[in-house]
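To start, the structure itself, in C-alpha cells.
One protein chain omitted, others in place.
Naming follows writing order (A, B and C), and every chain is counted from residue 1.
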Amino acid sequence: MTKPLNRRQMAWRAAQDIEDRQLVNLGLGMPVAVADYLKPGLDVFFQSENGVVGAGPLAAPDSIDTDLVDAGSRRITLRRGATIVDSASSFAMIRGGHIDVTILGAFEVGANGDLANWDMRVPHKGPLVGGAMDLAACARAVWVIMEHNTRKGEPRLIQACTLPLTAKRCVTRVFTDVAVVDVTPTGFVAREILAGLSAADAQSRTGAPLAIAPDCRPLAAPDLPDTD
Amino acid sequence: MTKPLNRRQMAWRAAQDIEDRQLVNLGLGMPVAVADYLKPGLDVFFQSENGVVGAGPLAAPDSIDTDLVDAGSRRITLRRGATIVDSASSFAMIRGGHIDVTILGAFEVGANGDLANWDMRVPHKGPLVGGAMDLAACARAVWVIMEHNTRKGEPRLIQACTLPLTAKRCVTRVFTDVAVVDVTPTGFVAREILAGLSAADAQSRTGAPLAIAPDCRPLAAPDLPDTD
Amino acid sequence: MPIDKRVETAAAAVADVKDGATVFISGFGGAGFPNGLIRALHEQGAKGLTIVVNSATHRYSLTHELIENGQVAKVICSAARGAGKELSPFEQLWKAGKIELVCLPQGTFAEAIRAGGAGIPAFYTPVGVGTDLTTGKEVREFDGREYVLEKAIKGDLALLRADTADQYGNLTYRFAQANFGPAMATAARWTVAEVRAIEAEPIPHTRAQLPGVYIDRVVVAAPAKPKAE
Partner (left out) sequence: MPIDKRVETAAAAVADVKDGATVFISGFGGAGFPNGLIRALHEQGAKGLTIVVNSATHRYSLTHELIENGQVAKVICSAARGAGKELSPFEQLWKAGKIELVCLPQGTFAEAIRAGGAGIPAFYTPVGVGTDLTTGKEVREFDGREYVLEKAIKGDLALLRADTADQYGNLTYRFAQANFGPAMATAARWTVAEVRAIEAEPIPHTRAQLPGVYIDRVVVAAPAKPKAE
C-alpha cells in the first residue's frame, strides 16, 4: 500500500479541486495550507471571517503588521484587489451564500453530510465555535480535510455523528489521508482511494457504507514535508 | 390677534427647540427650512435618509454636484465632519433610534400621537411613503410642522386620524401657525398660543380637547418672508 | 485566468437578461442611477421584469423607459407617485392593472434587500405597524413593543452606478451615489456596475467601498441624461 497522505498532501489534494475565480474560506489548522497548493494559473480570493476578502500569504517576519491578521490571528498579507469589511458584513457575506467553497477540519462527518467539528467535549474547557457554524451552514460547498480514522483507529466517517453538530447535511466532499469521499444523497461514495488500499480495506476503515464510484481513481499526491 | 405664523416662521419656531449636539432629520417641504434658523452657537448634525450624516446648506448654483444630494434630491453641501453611508446603514441609524429629533410635515395628528403624513388618497396617483414611516416610528422625538387647519378650516389636530397612518403614537410636539402643542398621555396640551388668540378660539380650531399648559406663553416669531 | 470583470459596452453587460427576471436598480435623490444600463436593458428588451427600485418614477432616472416599453410586470419600491399632476407612465399602467405594485417603507425596503444578501430570510421591524403598508403581515411583541415580520428580497440581477471600478469589480462611490447599490449587489445573483472610469490599478482597500466579489461585470458609461436634466 502507498503511504497515506500526510497533512500537507491532504491539503494539496483538496486544493486541486478548487476552481478558477472562486471565493474560498479556509478553516484553521490543515485547511489554511490549501492556499499553498492551488493549481497554476488560478485566480482565487480567500476570505477570512474577520473581514479580509483576498488574504495573501503569511507576512515575512520583517514585515509583520499586527493589524493585518486573519481569523486565526496569523499575520498575513493582502493579495491584489483585496478589500476588508467589518465582522457583520463578513458574516453577511458568509451567511448570504457568497462563499463558493469552505474547507474545514472535522472530528466526524455523518453519512448524511452532518458535520461535527467544533466541540470535542474537552472536560472543563470552554466551548469554541467561532465562525464554523456559519461557514458550514451557508457556504455553497463545504469540504472537509481530516484523517480517515482517529489515533485509536476509530472511523471519522460514520453513519451518524456522535459529537455535537456544527451543521446538518452540509458536507459534500471529504479529503482524508486515504481517500476522497463524496457525501451524496445515498451516502458516502469513494472517488479516490489510496493506491494499494482495496475497496474492502477502505470500507473497513469507514463507519458507514462506502460505495465506490465507477470511475474511482487512485489517490496520489506529490511528496511534501508534513506540517509540524 | 397677531398674524398667524407663515411657513418660514413655523420652521423658525420649531428650530428654537432643537438642542445642542443633536442629530436631526428634517422632512421634505417646510421642515427642511428649520436648518436655516438654529439658535446661535449650536452644533447640530442633519441626517438625510439617503445616507448623508451632516448635510450642510444648499449648494451655490456654481458649485452644484449632482452626486451630492439629500433625500429630497436637493443639491447640498457637507458640513465639517460629515460622513456618508449607504441606504441600509442610513435606515439602520434611523430605525435603531439614533436620530434625536425628526421634524416632519403632516396632514393630521391624533390626540394619541398618531401621525398621518404620507397618503392624501389622491385619486389615481401612486403611493409615496419614502422614509416617513421609519422616521416616525423610530426617531427619539417626532415633531410636526403643519398648518393648524386645512384650507377649508377643518382641524388637523383631531381625536383620531382619518387618513392612512404613518405611525401610531409617535408625535410628541406640533408646531402650527397659531400654536405649539404637545401630545401627552392625556392628549393635546397647548404650550404656546398666538398672542390675541384666546384659549377658546384655539380650542375651536382644534378637533380634540386642547388643554392649556399652566405656563402657556404667547407664540411669537421674528418677521420672515414666507416660502414660495 | 486573471480575474477581469471589465466588459466593453452596457449592451454586452446586460445581453443575457431573461424574461421574468427580478432586477434591482440603484439610485436615490438624483444620485446613483445606472441610466446607461437601464437604457441598454430597454434596448435588450427582456419582458415581464420585476423591478426593485426605490422610486418607480424619478425625474433623474430612466426607469420609466422600461415601464413605458411594457417590459415591467411588477414594481417593488417605496415611492410610486409621479411628480406631476398628470399620471406617470407607471401610474397609468398600474391603474390599468398591467403592473403589480408592492410599496414598502424605505427602511424596510433597504433592510429587506440587505437581508436578501445576508442570508436572513425574515426580520422584525417596528416600522409600519398599524399602517396600511403592513396589512396582513405577522405582528409580534418583543419587550412590550409591536413589530412586523418582513421578508427578504432577492433578485437575479442588480444594475448599479458607481464612480470607479477596478478589474476585480471593487467599487468607489462619489458622495451619495451608493444608497441602495451595495445592498442590491449582495442580494442579486449577478451584478453589473456602470462607472465613470475604470482604474488601471486595483483600488486600495482603504478606498474600496464595495468588495468586488459582489460584482460580476463593470462597464464605463457616461451618465445618460434623463429628461429632467
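Convention: a residue touches a chain if its C-beta (ideal position, glycine included) is under 8 Å from a C-beta of that chain, and two chains touch if they have at least 3 such contacts.
This one's a predicted model, so the numbers in the text were calculated from it and none came from an experiment.
Among the displayed chains, contact with the absent chain in the complete complex occurs for A, B, C. From the options A:Ala92, A:Val109 or A:Ala190, the residue with contact to the unseen chain in the full assembly is A:Ala92.
Among A:Val52, A:Val109, A:Ile158 or A:Leu210, the one in contact with the hidden chain is A:Val52. Considering the whole complex, the residue from A:Asp20, A:Asp36 or A:Asp65 that touches the absent chain is A:Asp65.
Considering the whole complex, the residue from A:Leu42, A:Leu58 or A:Met133 that touches the absent chain is A:Met133. One chain of the complex is left out; on chain B, the residues touching it are 20-21, 23, 41, 43, 45, 47, 53, 78, 80-85, 91-98, 138. Interface residues of chain A facing the missing partner chain: 48-52, 65-73, 75, 84-88, 90-92, 94-95, 119, 122, 124-134, 137-138, 164-168.
Against the chain not displayed here, chain C makes contact via residues 111, 115, 118-126, 142-143, 145, 147, 151, 175, 205-207.
Simple rule for what comes next: only the chains that are shown with their structure count from here on.
In the absence of chain C, grouping the other chains by touching gives A | B. The innermost chain, defined by the distance from its C-alpha mean to the mean of all protein C-alpha atoms, is C. In this assembly, the C-alpha centroid of chain B lies 29 Å from the C-alpha centroid of chain C.
Annotation: 36 Å between the Cα-based centres of chain A and chain C. Averaged Cα coordinates give chain A a centre that lies 56 Å from the centre of chain B. In chain B, no residue touches at least two other chains. Each of the following residues of chain C touches two or more other chains: 114.
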